[in-house]
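Coming up: chain A.
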Amino acid sequence: MPLLELKGVRKDYGGLRAVDDVSLHVPEGAIIGLIGPNGSGKSTLINLIAGTTDLSAGRIVFDGDDISDYSSDQVFRRGIARGYQEPSLYFKMTALDNALLPVKGQRGEDPWYAPWRRRWQAQEENHARSAIDVLEQVRLLQHYDTLASDLSGGQMKLLEIARALMGEPKLLLLDEPTAGVAPKLAYEIFQQIGRLRDDHGITFLIVEHRLEILFDFVDYVYVMHLGNLLAEGSADDIAKHATVREVYFGE
Partner candidate 1 sequence: AQDDMETYVLGVVLPFSGNLGTFGQDFARGVELAVSQVNAELEAAGRPIRFEIASADTENTPEGAARALQTVVQTTGAQVSVGPLTTSEVLGAKQFADENGIVIVAPASSGAAGAIPGDNIYRVIYPPDVFASKAYANIALERGHENMVVLHLDDPFGNGMNEGFTANFQAGGGGEVASFAYTPGATELSSEAAAVSAALAGFGDNAGFFCVCFLSGAQAFLQVAQIDPILTSVQWMGNEAMTAAEILADSGHAQTLANADFITVSFSSESTPLTQIFIDDFTAMFDKEPGIFTNYAFDAANIAMLTMLAAGNDGAAVKSMLPFIANHYIGTAVQAFLDENGDQAIASYGLYMVSDDLSAFDEVGAYNGNTDTITYN
Partner candidate 2 sequence: MIKVDSLTAGYGKLEILQELSLAFAEGQFSALLGPNGSGKSTLMKAIMGINTIFGGSIQLDGRELVGLRTEDISKLGIAYVPQRENIFTEMTVLENLQLGLRALPREQRQDALEELLKLFPILGRRESQKAGLLSGGEHQMLAIAIAWLSRPSIMLLDEPSAGLAPAIAGDVFRVLQDLRRQGITLVVVEQNARRVLQYCDYAFVLREGRLAFEGSAEDCLNDEETIKGYLGVHEGAVSTSP
């Protein structure tokens, strides 16, 4: 059974059908690419899965549950975390606070317990330990008390991934994780993604225009065009697909 399954998903904005009857599935532990021309509905699809946008039609099934009507916080708690096309960190908070905020089930988030430090301190220590691990993995540990706004563009992207990981997601949705990132760093980000999949079994659905990097890492690719699924297949298949080459590469 796939981890995530979309059945006939549709989204209308006024008279505009941004996503039209898309069905796809994401197997557990895979890295799936989602590509397509600008405005083809990729970001909208990510928003639909993450619950930030309401579906017009269709169903979304995740890990055996129908999550079509979940709000974004429910989706996250169910195990789907996301990154944004524009970095959406808490810029006025430190990297550490950014990382700790999404942790689930924090006792200190209950205002009854919050004033009594002893009630949540032990738990917070555990979370701090995992934050050390995760920040270490994205090489941000030495910046733990830096404000997110003071990080460089690439570091921001990495912190966004780290923050999503702290929610211990099963599935991570990333929207152009390397837009505006220098090629070397972009490659490193993808290496990191590969390692997370291998070591922690996290599944990825990634929107990306930089195919020269993306295609090195993906197991399977879906191509969108005008809101529809145009093609799917392995990276090699897609690179050779005539229509894709036409609408996407402009040949």
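We take it that a residue touches a chain if its C-beta (ideal position, glycine included) is under 8 Å from a C-beta of that chain, and two chains touch if they have at least 3 such contacts; residues count from 1.
With respect to how the candidates were assembled, all candidates are chains of the complex that A comes from, given by their letters.
Values in this document were obtained by computation on a predicted structure and should not be read as measured data.
A.B. asks: Considering only this complex, which of 1 or 2 touches chain A?
C.D. replies: Only one option touches chain A, namely 2.
A.B. asks: Which residues, counting only chain A, touch candidate 2 once they are in their complex?
C.D. replies: 13, 35-40, 43, 85-86, 152-154, 176, 179-187, 209-213, 215-216, 235-236, 239, 245, 247-251
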